[in-house]
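Sending over a structure as structure tokens; questions will come in a sec.
Yeah, one chain of the complex is gone here, protein chain that is, but the others are all in their spots.
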Amino acid sequence: MLRLDSLSVDIAARDGRDVRVVDGISFELGESETLGVVGESGSGKTMLALAIIGLLPAIARPSGRILLDEENLLAASEPRMCEVRGARIGMIFQEPMTALNPAQRVGVQIAEGLILHRGLGRAAAREESIRLLDRVRIADARRRIDAFPHELSGGQRQRVGIAIALALDPRLLIADEPTTALDVTVQKEILDILDELVTDMKMSLIFISHDIGVIARIADRMLVMWNGRSMEQGGTADVLRAPQSSYTQSLLAAMPRRSRGGLAAGIETRAPQ
Amino acid sequence: MTSAPLLEVRHVTRDYALSGAGPFARKTFRAVDDVSFTLEPGSVLGIVGESGSGKSTLARIVMALDAPTSGEVLFEGDALQTLAPAALRRRRRDFQMVFQDPYGSLDPRQSIGRIVAEPLHLAGTLSRRDRAARVAEALESVGLKASDSARYPHEFSGGQRQRIAIARALITEPKLLVADEAVSALDLSIQSQILKLLMALKDRHGLTILFISHNLGVIEEIADRVGVMHAGRLIELGPAAEVLHRPQQKYTRELLDAEPTLDIIGRKQRRR
Partner (left out) sequence: MSEAPMAAVSPRHAPRFAQWRLATGATITTGVIAVALLSLVWMPQNPIRIRILQKLQPPLTDGLFGTDHLGRDVLSMVMAGSFNSLSISLLSVLLGMSVGTALGILCAARRGAIDTVIMRVCDAIFALPPLISAIMIAALLGGGVLTAVIAIATFMVPVFARIGRSTAQQIWARDYVLAARMAGRGRFAISFAHVLPNIASQIIVQAAIQLALAMLTEAGLSFLGLGVAPPNPSWGRMLADSQTYLGTAPYLALVPGLAIAITVLGLNLLGDGLRDYLDPRQRL
């Protein structure tokens, strides 16, 4: 469904030189599959997400190919990308407030995409919005739909963010650190919701996080990034139980014992050569 | 070696007045609710809580940056709330704090030397040379170079800034260090480095540490005793092994279950 072919992103720095923030990333993602992207800050994982959805800043230049159902997104025109965004690829962010308009009721924000892209009438869009809020397990959806973002808790806001991303029934959902700012108990629920959605809606999910524990919980396959490069990829269980790359090993060694659970560790933490 | 506790928190409660509440709504918000505990010298107490649990408010009250609505905080027997300002200032030498955000805790307009030297105001007047020597010593003890004192915060990474913050906190050789989510904003590999640094410094200086975090894994690495905060109350307190492996309270169990570990790999729907 999604295939990345040697994707690289170069940023033009102020002094004229280029900085390569994503370096030759390739992977394939099938329907109803989750890919977890793990990396520390500066690893390029957010740039990767922005490249796929076509929201890179003006100073960033991508190269390589991003094939969504055999269509190369990097070669697509901006109007075509506008069609793709929302309808075929949805995105949720770490801070849900970046996606939510504080001055609009949440129901209106969910309905916006439905009305614009799917041509639904106001009443039909409202019903659909309520259904979506139910899907993301917001209690009392019929009342909550008229709430403003600041009236909701962090976890509820993130769920609204997911509802907005789901409204157009995208094939691919990209989640960039969606649970990092949330409490651990709320995080658990959000992960459960995403897990269900992937299975029930036959959606694919790219889940970006620095938290290996979360990736272990949600991802079928994982990609470990460092400095823009792919250090290791494969099935989650394979990578975590038998890591090939020394960087992955050092990440695992750096985890607190409790989070590492029963996995073997004992390798010194060091940066890759 | 005295057997008296270093820090005693007795029935501390902190209420905040809610502005703009309607005539029938609650007028106050209770951020900390009747919290009591003691801290023995040389030990590490980990306080675990989610957002809104009151743990940061508690930290500020312990640091005498905020006054409790009722209750008291005794540091080496002195009730911090009733001390005269000058006496409190003298006491501040003995307890310091490291904050969560390495990017907000250092003044971007000041050099590292000046930042780290700031608490020395509490140590009485020192000559320029003495001050510089203490700064150099502090920087080196956290793994940085004495020459770094001329540089500015933006030249350093998150992990290095946190080291600078630790150097600043320890320059007056305090007895108590409060770490409020001190490693939460750092990358994993840096996190473990900073934790090791804290443990080493604790051993070297005989520090007592109050470590606040939402991350149970981190708490387990570092704490002798663990307290769990929820909605302002300290619902559980005991040795780390007890609280983290044989919790008494339902909420503690929920917390422990919710934190993802590598014991469970893969989506529920497709677990192997």
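By letter and in written order, the chains are A and B; residue numbering begins at 1 in each of them.
One rule holds for everything that comes next: a contact is a pair of C-beta atoms (placed from the backbone, for glycine too) under 8 Å apart; a residue touches a chain by one contact, two chains touch by 3 or more.
Fair warning: this is a prediction, and the values are worked out from it, not measured in the lab.
S.K.: Any idea which of A:10, A:33 or A:177 touches the chain not displayed?
M.R.: A:177
S.K.: Sort through B:118, B:203 or B:263 and give me the one touching the missing partner chain.
M.R.: B:118
S.K.: Looking at the whole complex, which of A:57, A:119 or A:262 touches the chain that is not displayed?
M.R.: From the options A:57, A:119 or A:262, the contact with the absent chain belongs to A:57.
S.K.: Touching residues of chain B against the unshown chain: what are they?
M.R.: 63, 65, 89, 92, 96-97, 99-101, 104-110, 115, 118-119, 121-122, 165, 168, 185, 187
The working rule: only the chains that are shown with their structure count from here on.
S.K.: Hey, how far is the Cα centre of chain A from the one of chain B, in Å?
M.R.: The answer is 32 Å.
S.K.: Applying the document's contact rule, which stretches of chain A touch chain B when the two form their complex?
M.R.: The touching residues are 34, 40-41, 154, 183-185, 187-188, 191-192, 195-196, 198-199, 210-214, 216-220, 236-237, 240-241, 250-263, 269, 271.
S.K.: Considering only the defined contacts, which chain B positions touch chain A in the complex?
M.R.: Residues in contact with chain A: 50-51, 158, 187-189, 191-193, 214-218, 220-221, 244, 254-255, 257-270, 272.
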